[in-house]
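One structure is given below, represented as structure tokens, and several questions about it will come after.
Every protein chain but one is kept in place in this view of the complex.
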Amino acid sequence: MAKILVTYYTRSGHTQALAEAVRDGAAETAGAEVDFKPIAQVKAADLMGYDAIVIGSPVYYGTMAWEIKKLIDESVAYHGKLDGKVGGAFCTSANLAGGNETCVLDILNCLLVHGMVVKGVARGDHYGPVGINVPDDRATRHGREYGAMVAELAVKLHG
Amino acid sequence: MAKILVTYYTRSGHTQALAEAVRDGAAETAGAEVDFKPIAQVKAADLMGYDAIVIGSPVYYGTMAWEIKKLIDESVAYHGKLDGKVGGAFCTSANLAGGNETCVLDILNCLLVHGMVVKGVARGDHYGPVGINVPDDRATRHGREYGAMVAELAVKLHG
Amino acid sequence: MAKILVTYYTRSGHTQALAEAVRDGAAETAGAEVDFKPIAQVKAADLMGYDAIVIGSPVYYGTMAWEIKKLIDESVAYHGKLDGKVGGAFCTSANLAGGNETCVLDILNCLLVHGMVVKGVARGDHYGPVGINVPDDRATRHGREYGAMVAELAVKLHG
Partner (left out) sequence: MAKILVTYYTRSGHTQALAEAVRDGAAETAGAEVDFKPIAQVKAADLMGYDAIVIGSPVYYGTMAWEIKKLIDESVAYHGKLDGKVGGAFCTSANLAGGNETCVLDILNCLLVHGMVVKGVARGDHYGPVGINVPDDRATRHGREYGAMVAELAVKLHG
């Protein structure tokens, strides 16, 4: 089994809703086992226990909420130990060009610095799923597909 | 008077439509004089003649069309001479998270490397206007406001 | 007079050293008055009092330290009120391609979302000064020049 963590920060509930779609897509993948937690319940040491880590954030000023960044900064204690694991990112915001792609890519950059593996999306939200306000059918579908895609890659590499 | 160039590459006509909105916003600005040209009619040497340069591209693989990049690469012959001029960028694509922000920011990065001045948008498309397919009212309004904003900054700095 | 804030987060002292160079360059600029403070002594409300804000961070995972992001997240209470002010960013890291440019650009993106004005550097560190470990002569010179450049723009726009 490949162990997948889907974690998120939320205030309005929008990012949690998109996170649930990502989780559902991952959970339907054969060979994947999914943990689903708000970021406040994740400690840096916990990250070692997963084959894939998918992180969602509301977009604040074009990048992730500081609560997400804090966990990533603390993960430096384990630098090198996430190498080769699979990573993913998603976000929600209030606007079409509201810093969504930069937020997703900033999270992905953090995961690349950890030596992690990320995959883009040929048809859909290319860098990772984006929801505007309450995730609509489009965003939910992209979230579900993304969760499945990340989980399949984790199963292939680590299952 | 501050001289503004609004230039663009287009195949479907979508980027041209958004370019027209940007041009209209700039042209309504007191003290601004606007040239409006497809990129094929702009030579690198022409860029020296403007106080502000605003570039629009369709999004191809998350960044600008090569036809835009070619002009920028050729502008190296004048490196240092665009320093302090005002820059701006906009794009159109087929998808909400279709590489739009990365395209706008890649153009802005090119302009920053030239030592140019860029301004973000507190309310609207934060890095520069984005249209999805045929620019709708939202995109057209953002384009118009952006054109005016860039022109006002050019008038302030160079008018 | 244009009021400039140079603020930074530091653990090793490297970012503070580069911040001092940025401050010195700004302070030598005619018409500029500089405040110099660690980020812990800056409140979001304080940002309203400046014409230019320059922020420095060590690079953690390709972007700014969470302590910097926390202040930026809190500045949402004043969203729209920084519009038109001048912004800048710099960083220090341990490696040549250690996430330096992405860190500087992430800070600049935050400032663009606030509607702020940023300027690139035609000759030097293009997006903003970068130091590797203890800032050497090269980094210190770039820091000084950048501080002066940002201060001059602030004086031009708001002095």
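Letters A, B and C name the chains as they come in the text, with residue numbers starting at 1 for each one.
Everything that follows uses one rule, which is that a contact is a pair of C-beta atoms (placed from the backbone, for glycine too) under 8 Å apart; a residue touches a chain by one contact, two chains touch by 3 or more.
Bear in mind that the values here come from a model prediction, so they are computed numbers and not experimental data.
Peer 1: Tell me which residue among C:Gly62, C:Gly88, C:Gly115 or C:Gly147 touches the hidden chain in the full complex.
Peer 2: The single option touching the absent chain is C:Gly62.
Peer 1: Who touches the missing chain here, A:Pro38, A:Gly115 or A:Gly159?
Peer 2: Only one listed residue reaches the unshown chain, and that is A:Gly115.
Peer 1: Touching the left-out chain: which of C:Val22, C:Val42, C:Val130 or C:Ala148?
Peer 2: C:Val130
Peer 1: From the list B:Thr29, B:Thr102 or B:Thr140, pick the residue that touches the absent chain.
Peer 2: Touches the omitted chain: B:Thr102.
Peer 1: For subunit C, which residues touch the unseen chain?
Peer 2: Residues 62, 95-102, 104-105, 124-130, 132, 138 of subunit C touch the chain that is not shown.
Peer 1: Which parts of subunit B face the unshown chain closely enough to count as touching?
Peer 2: 60-66, 69-70, 72-73, 75-76, 99, 102, 106, 109-110, 112-114
Peer 1: Using the touch rule from the top, list residues of subunit A that touch the missing partner.
Peer 2: Residues 79-80, 82-84, 105, 109, 111-123, 126-127, 153, 156-157 of subunit A touch the chain absent from view.
The working rule: only the chains that are shown with their structure count from here on.
Peer 1: Draw the chains as points, connect those that touch, then say whether the picture is a line, ring, star, complete or other.
Peer 2: Topology of the interface graph: complete, with all chain pairs in contact.
Peer 1: Quick one: compare the interface residues of subunit A with those of subunit C and tell me same or different, with half as the dividing line.
Peer 2: same
Peer 1: Tell me the rotation angle, 0 to 180 degrees, that brings the C-alpha atoms of subunit B onto subunit C, to the nearest 5.
Peer 2: C-alpha superposition angle, subunit B on subunit C: 180 degrees.
Peer 1: For subunit A and subunit B, what's the span in angstrom between their mean Cα positions?
Peer 2: Measuring from centre to centre gives 32 Å for this pair.
Peer 1: By residue number and range, which residues of subunit C touch two or more other chains?
Peer 2: Counting only residues that touch two or more other chains, subunit C contributes 109, 112-114.
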